[in-house]
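Handing you a structure now.
Removed: one protein chain of the complex. Kept in place: all other protein chains.
A, B and C are the chain letters, set down in written order, and residue numbers restart from 1 in every chain.
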Amino acid sequence: MDKIKVGIIGAGGYGGCGAIELLIDHPNAEIVALIDKQDLGRPISDLYHHLKGFCDLPLIDADDPECPTDFDVVFFATPDGVGQKMAGAWLEKGVKVIDYSGDFRFNNQEIYKGYAARIGKPQEHASPGLLSQAVYGLAELHRDEIAGSSLVGNPGCFAVSCILGLAPAISYDIIDMGSIVCDAKTGVSGAGKNPSPAFHYPARYDSMNAYKVSGHQHVYEIERELGLIADKDIKITFTPHVVPLCRGILTTIYGQLKEGLDLKKIIEAYHSFYEGETFIRVFGPERAQSSTDVRGSNFCNLSLNVDERTGKLIVVSLIDNLVKGQAGSAVQNLNIMFGLEEGAGLLHPGRYP
Amino acid sequence: MDKIKVGIIGAGGYGGCGAIELLIDHPNAEIVALIDKQDLGRPISDLYHHLKGFCDLPLIDADDPECPTDFDVVFFATPDGVGQKMAGAWLEKGVKVIDYSGDFRFNNQEIYKGYAARIGKPQEHASPGLLSQAVYGLAELHRDEIAGSSLVGNPGCFAVSCILGLAPAISYDIIDMGSIVCDAKTGVSGAGKNPSPAFHYPARYDSMNAYKVSGHQHVYEIERELGLIADKDIKITFTPHVVPLCRGILTTIYGQLKEGLDLKKIIEAYHSFYEGETFIRVFGPERAQSSTDVRGSNFCNLSLNVDERTGKLIVVSLIDNLVKGQAGSAVQNLNIMFGLEEGAGLLHPGRYP
Amino acid sequence: MDKIKVGIIGAGGYGGCGAIELLIDHPNAEIVALIDKQDLGRPISDLYHHLKGFCDLPLIDADDPECPTDFDVVFFATPDGVGQKMAGAWLEKGVKVIDYSGDFRFNNQEIYKGYAARIGKPQEHASPGLLSQAVYGLAELHRDEIAGSSLVGNPGCFAVSCILGLAPAISYDIIDMGSIVCDAKTGVSGAGKNPSPAFHYPARYDSMNAYKVSGHQHVYEIERELGLIADKDIKITFTPHVVPLCRGILTTIYGQLKEGLDLKKIIEAYHSFYEGETFIRVFGPERAQSSTDVRGSNFCNLSLNVDERTGKLIVVSLIDNLVKGQAGSAVQNLNIMFGLEEGAGLLHPGRYP
Partner (left out) sequence: MDKIKVGIIGAGGYGGCGAIELLIDHPNAEIVALIDKQDLGRPISDLYHHLKGFCDLPLIDADDPECPTDFDVVFFATPDGVGQKMAGAWLEKGVKVIDYSGDFRFNNQEIYKGYAARIGKPQEHASPGLLSQAVYGLAELHRDEIAGSSLVGNPGCFAVSCILGLAPAISYDIIDMGSIVCDAKTGVSGAGKNPSPAFHYPARYDSMNAYKVSGHQHVYEIERELGLIADKDIKITFTPHVVPLCRGILTTIYGQLKEGLDLKKIIEAYHSFYEGETFIRVFGPERAQSSTDVRGSNFCNLSLNVDERTGKLIVVSLIDNLVKGQAGSAVQNLNIMFGLEEGAGLLHPGRYP
């Protein structure tokens, strides 16, 4: 079989780099072009030296007449607002689209507007007609829809962490749905490649902080997904924090247990919900889960605990924000959309220490 | 006035070092002896090179006949179990005692036993007769008792962070007392000076984890203190995490707001509760608080937020675990016990970056 | 005696912040105004939260009619090119000037032009007439001239480290002057406050690199100072590196030993050269010197080693780049210029860990 031809738009950012790292080892896909607006003509390995000899394609403008167009799929590894303007043209050519931003996470113009306001870009969606085709790209919940779709909105990194940690508890009605608190800690790579005062090394190396307390935009997709499972509206409290490491999201999830449930049953429920899943590992409280357990890999590790004294379920949910939280999920979606093995190109354990 | 003569027992650990750093600049106190069981005869500046020329006293065994005894106060900068055996002898000589461990945080043998079991040392207290004299050394809540006491149990670092963040909310009946979640993140210095696999640099530098989920021993003193304020039993959910920085505790505290309260009133309540306090700074949600705001200083910074969507109070509480969470509180207690200015030797801003 | 009135120009950068931290604890000096071009009207504690309650002066434009002018001394904590334009006006009013940049490190227009070309600003000096008055502000070598001067060019951070490590070896003719290699490693705070791609946390946290190999501008002042001591031209090889820590410069200095010298004599020579110096500590090879030994303090630690196999002197020179390498030297110079105790406001050990 011919390899799937992939174009990466926004290739110069961390999200592009992550996709390149995965695709150069992918048995069934190959990168055909790296598209961006900056650093045109420079080989990607000039920006990311470690890629030298592995991928030396130059960055090219999508408007450049020499830019290839014979893709099977394009990744929009771009910020909010780009994919919604450009995806339509690719779809019309028969090219599938996987978008990293919030542009296609909502199949509804109204919810999108709430999200857009939250990220400070209050606007109508540029391609509302596409929203209804878009599928939310969290494979563990929407595998079949992804398989049949040409337009996938890759999920937000915090959302992956929270939704995977909560889905079984919601599905099996384990916790009081009004009691959910998600306290998330992210590494700094989640802020992307562009430098800013808050992520300048001297300001960050020995520093941690909460931010957007009660106001982070990923809440929208978390609540939408949980609501779909529960078949009713759910509101959660979500607080993100930045801690001084590079890769990883650890979300500590709290929910008031329903009566009559014990840890054993809960662990069974989680195992049952995720049965057969390649990238989900479920644990009890038996060991301290660390973000390095999933660093550099596409896994989500969940550890389940019950606080007997207060009757709370406590789920510790771990992902690598740049892999399962971004490029890894994108490649997993690619695999599903093209009928490949879901783990193709993704079965790496990462490196330690 | 003569300077207060201080002896530090367990001087070679981080808690001893922190006390030395503060006391060498203290206008009204001086260090007379550094007592330990290891590194005997070596100047402390051999262990902590930065102290060279500032404090070069040798470490001496308490049993050494040359060990000074003419102290006004001794700090037990020692692990659980040491102070309870040795404090009595000093008190009998008229020397006041400030103990860093859990040995004198509980004025009740029963609560102490629960605590002792939690730390894996299930035992009777070695000096139960002293427990009733012991005062819990959180100055903002027990200033008058500390002033009149000869035996102070310095609070646990997480406890300082949680109690200071919650006391006004409990006192003014702002939140549902059954709904409290404290999600704490600590720097690695909280683990003390002894190396271990979990805190080995390669294992820790890019790693975060939850630990003792629902089982940390500081819960005992937090619940006791909150219960005293509320005049009823309170149970909280408390989850500590280790993140890869050196100094700082950030606790994100969640509680369900009572009806009819808004952020403005809550901010007023906190300002009112802490009026006149030297080391408490209260903020609204206006800026991201960072652990570096209090690094190296004795301050506790509190920022107050309300999640309107879910009706939750969210308090972000910040301290330096080695200062306000340990040696700084000890010196603050010393100042109170001897009638000095409460801020003497403590009014430093720390260093940045 | 009235306190020395200090104005800080460029107060918002790390160099300004460092001066504020030192001066708020200084017994004989006080900050009167914080001058900058950005963040006008904002209290400095808005930029540096840890200063809240210690220094809340607003940033003010030097051209603002309300800007105080009754200073005894101004610090130009500004980049190259600022002091040389503005210092003259202050000097005419009788205000002494301490400049952090390279603007007044060279009392000679020709050498300055070489330096200026090296930093990418090839230009004539804006106030050549002032150059002859300027004194190089390395107190250990130029104390008397500093005492009599109104215009001091504070030394470069790498230069402090290299010159203090080499001065005795040159003075006592210990090494072959053509053989000197200085291999310097700096923490990231040396890059200043402004974010850039190279110092973005994810790019820096686990990364080290050499830069400006053979082309760093501090070489000029190092060679000039060493040449003054030797009374002949000296050329050195100097390679700076950035390593992922915040504060500290460690320079490993190599020189071919002259015949007949042994380690004991060399140690004596260094002790003799620095006899009576408050801020220099000389050690033999007996222990591993760490950058934390001087972190947060104004000390320079030197450890002396001889490689018997190759006949090389190896000096490990340690400073905190933001203290002895910048603000601490500036305050030390202030003390000397105003006849104060040289250690006034500077005798702090820093904090550990």
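A few points about this structure:
The rule is short, and it goes like this: a contact is a pair of C-beta atoms (placed from the backbone, for glycine too) under 8 Å apart; a residue touches a chain by one contact, two chains touch by 3 or more.
Only a predicted model underlies this, so the values are computations on that prediction, with no experimental measurement involved.
The missing chain, though absent from the view, touches A, B, C when the full complex is examined.
Among B:36, B:103 or B:206, only B:206 touches the chain left out of the display. Touch with the chain omitted from the figure is made, among C:40, C:89, C:117 or C:208, by C:208.
Note that of C:245, C:319 or C:346, the residue touching the chain absent from this view is C:245. Residues 178-179, 181, 183, 185, 187, 198, 202-203, 205-211, 213-214, 235-237, 239, 241, 243-248, 250, 252, 254, 285, 288-292, 295, 303, 305-310, 312, 314, 316, 353 of chain C touch the missing chain (whole complex, contact as defined above).
Think of the hidden chain as still there; on chain A it touches residues 14, 17, 21, 24-25, 48-55, 189, 205-206, 246-247, 281, 287, 289-290, 292-297, 301, 347-353.
Contacts to the hidden chain, counted on chain B, fall at residues 14, 187-189, 191, 193-197, 199-202, 204-206, 244-246.
Definition applied: only the chains that are shown with their structure count from here on.
One inter-chain figure worth recording: chain B and chain C are separated by 37 Å, centre to centre, where each centre is the mean of the chain's CA atoms. If you average the CA atoms of chain A and of chain B, the two centres end up 39 Å from each other.
Looking at chain B, one finds that residues 205-206, 246-247, 289-290, 292, 295, 353 touch two or more other chains.
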